[in-house]
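One protein chain omitted, others in place.
The chains carry the letters A and B, assigned in the order they are written, with residues numbered from 1 in each.
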Amino acid sequence: MDVIVGPLFTGLSTGSILLLAALGLSLTFGQMGVINMAHGEFIMAGTYTAYLTQQLVGDAGVSLLIALPFGFAVGGAMGLILEALLIRHLYHRPLDTLLATFGVGLILQQVARDIFGAPAVNVTVPEALRGGVDILGTTVPKTRLFIMALAVVAVVAVTLVLRFTPAGRRIRAVVGNRDLAETAGISSRRVDAGTFFIGSGLAGVAGVALTLIGSTSPTTGQSYLVDAFLVVVAGGLGRIKGAVVAAVALGALQAVFETYSTASLAKVGVFVVIVVFLQLRPQGLFTLRTRSLA
Amino acid sequence: MSKFLQSRLGTWSGFAAAALVLFGLAPLVLSGFRLGLFAQFICYAIVAVGIGLAWGRGGMLTLGQGVFFGMGAYLMAMHLKMADAEFRGGPGSVPDFMELAGIRELPAYWAPFASPVFTVAAILILPTAVAVLLGLAVFKRRVKGAYFAILSQALAGAFAILLIGQQSLGGFNGLSYFRYFFGFTINDPVNQRMLYFITAAALLGVVAVALQLRRSRYGELLVAVRDAEERVRFLGYDAANVKVVAYAVAALFASIAGALFVPVVGIISPASVGIVPSIMFILGVAIGGRATLVGPVVGALAVAWAQTALSEQFPSAWTYAQGLLFVLVIALLPGGIASIPALAKRLKKTRTASTPAEATA
Partner (left out) sequence: MPHRFSPFKGRPARALAASAAALLAATVAAACGSRAGDESAAAAESCLDTSGDTVAVGALNSLSGTMAISETTVRDAIYLAVDEINADGGVLDKQIEIVAEDGASEPTVFAEKAEKLIREDCVAAVFGGWTSASRKAMLPVFEDNDSLLYYPVQYEGLEASENIFYTGATTNQQIIPALDYLAETGVESLYLVGSDYVFPRTANAIINAYAEANGIEILGEDYVPLGSTEFSTIVQQVDAADADAVFNTLNGDSNVAFFREYSNVGLTADQMPVMSVSIAEEEVGGIGVENIEGQLAAWNYYQTVESDANSAFVEAFKAEYGADRVTSDPMEAAYNSVHLWAATVEAAESFAVEDVQAAAGGVSFEGPEGTVVIDGENNHVSKTARIGEIADDGLLYTVWESEGPIEPDPFLEGYDWAADLTVTE
């Protein structure tokens, strides 16, 4: 039984981790075409937020609950600053933002190294999340269940915001057609800043959650970044639905490959599948029908 | 000045000056060690010329040049290991590192690399062919811009992971300890100088090819595709083919650079081909001036030199400097160093235009 449940669960779990890392990217990349290579460092900032909160609060459970919104604020604030200082000036040059934000990422990593030291620091897992739950013969760690739940909450929240709030409506208008939205009186500049705040905030939340299973070190964010980009590319620009499906699919693929071959080959296999997939659907899983020609 | 540079005479004198520096001045003033280091930098510059073509002229941000650099390097390294094994133990011997890894039988795909002719042909053909196939797959489906950049980056990551897993290619340690280069002992100072000369000549050759491509009708088409792909398509050209050629040429240059890098530096490992080294190739090009011919060369040499010089004194500061260079050059000086003269000229022009009274007074 656990031959099926194991990979299935791992796929869902890996998928939800990927999704948390990619959700924010999907927003910023989708709306503005901005490739933010410092997104991984925003995740890293989230992990250190969790660490600092725990140092101050002490109790691991309480600090995790405080750190989640706090991580959102820290990531979001960093995103706002980056948008205002750099990205805003590089519109119409999306490839240049990629390189410039890579530079920002390098600097943020070194800052983390100089403040917290190069070795990984420890964020204690709350008592309530230790150990596992037995599901159909496979022991499933509670931390991973928590991350899955968090991913679901994040997706629902983002969807609700986009669907039912005035801000969300403006964001969707700008994604659909920037010029037309501006003509309709929407300040695309403010919308961009808002989107960037939410997207980067989600990275911070992802960072807080990832301390439960991974390490907290200056290079933490890097390991998630490339995979997260692949999720966005495969899912289709600006499509939350696409990101969800792509993340779970990639997670499952990785888990299946890994079960039957090695973890290294699984990485390569996933890449091959994506290239082949883009042959079939160059715009990703879900194409956004827009009226813009770009 | 710029008109002169574009004239035939200007081209010749430019090449003559470069040759004078590379073949006359550098060997005179640099010690053996520094000359070897310079040869290593020149390898990066050769990659940069290709990136300048694909990215600067063609608009394709190739974040995965490490793949082609690595292919050239590994192909060359395999030959050097084979030649070494043959010299020590006769034909059919297994290279030393394989013995340590417990591999007793020579893997079949290694065997042809005993032949120098096959190796050189593979270095020139294999990465180019891979680039053509990959380029056709990607560009025919009109995958472009950011999509292409991210795919090429993921390719570099996957390639490095694949290499680490191959024990018959030295795994994480890569291939090192080369003794002979096509029959010449590598550690002889005279031969090291020869290696430098070959590398320098390769740089001049690569620049000449790039120059030729830029000045041909093809070069104009490439820029046209970069600036307005749709229009070029409407004119009846296949934009994908135009891009594939530039991408393949960039891959070929990277492969040549990799092949020269191996005897010059003495090691190739997955650490030199992954995501980060691939982005670092871009840095030099951006700083030098992506769309110009000489900019990428100068930029790559400058960055490599700065890395060596600065990291010796301030390892942590170098990381900051590197990050800042990316941010500042891309944001404030997208044309790179090469655009400074033009900027200065424009500045001067506006100043003289605005103060004619002072000038006459």
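Methods note: a residue touches a chain if its C-beta (ideal position, glycine included) is under 8 Å from a C-beta of that chain, and two chains touch if they have at least 3 such contacts.
What you see is a predicted model, and the numbers here were worked out from it, not measured in a lab.
**Q** For the chain that is not shown, enumerate the shown chains it touches in the whole assembly.
**A** Visible chains that the missing one touches: A, B.
**Q** Please pick, from B:Gly56, B:Gly70, B:Pro127 or B:Gly174, the residue that touches the omitted chain in the full complex.
**A** Of the listed residues, the one touching the omitted chain is B:Gly174.
**Q** In the whole complex, not just what's shown, which of B:Ser13, B:Ser216 or B:Thr350 touches the removed chain?
**A** B:Ser216
**Q** In the full complex, which bits of subunit B touch the chain not displayed? Write them out.
**A** 8, 11, 15, 19, 23, 31-33, 36-37, 40, 83, 87, 99-102, 104, 161, 164-165, 167, 171-174, 176-180, 183-185, 187-194, 197-198, 200-202, 204-205, 208-209, 211-213, 215-218, 221, 235-238, 241-242, 245, 265-267, 269, 271-272, 308, 311-312, 315-316, 318-319
**Q** Could I get the residues of subunit A that touch the absent chain, sorted low to high?
**A** Residue positions of subunit A that touch the missing chain: 2, 6-7, 9-10, 13-14, 17, 113, 118-125, 129-132, 138-144, 212-217, 219-220, 223, 254-255, 258-259, 262-264, 267.
To be clear about the criterion, only the chains that are shown with their structure count from here on.
**Q** Per the centroid of Cα atoms for each chain, what is the distance between subunit A and subunit B, given in Å?
**A** From the centre of subunit A to the centre of subunit B is 33 Å.
**Q** Hey, which residues of subunit B end up touching subunit A in the complex?
**A** My answer: residues 61, 137-138, 141-143, 145-147, 149-151, 153-155, 157-158, 161-162, 164-165, 275, 279, 282-283, 286, 316, 319-320, 322-327, 330-331, 334.
**Q** Please output the residues of subunit A touching subunit B within their complex, sorted ascending.
**A** Touch list, subunit A to subunit B: 29, 33, 35, 86, 89-90, 93-96, 98-100, 102-107, 109-110, 113-114, 226, 229-230, 233, 262, 264-265, 267-268, 271-272, 274-275, 278-279, 282.
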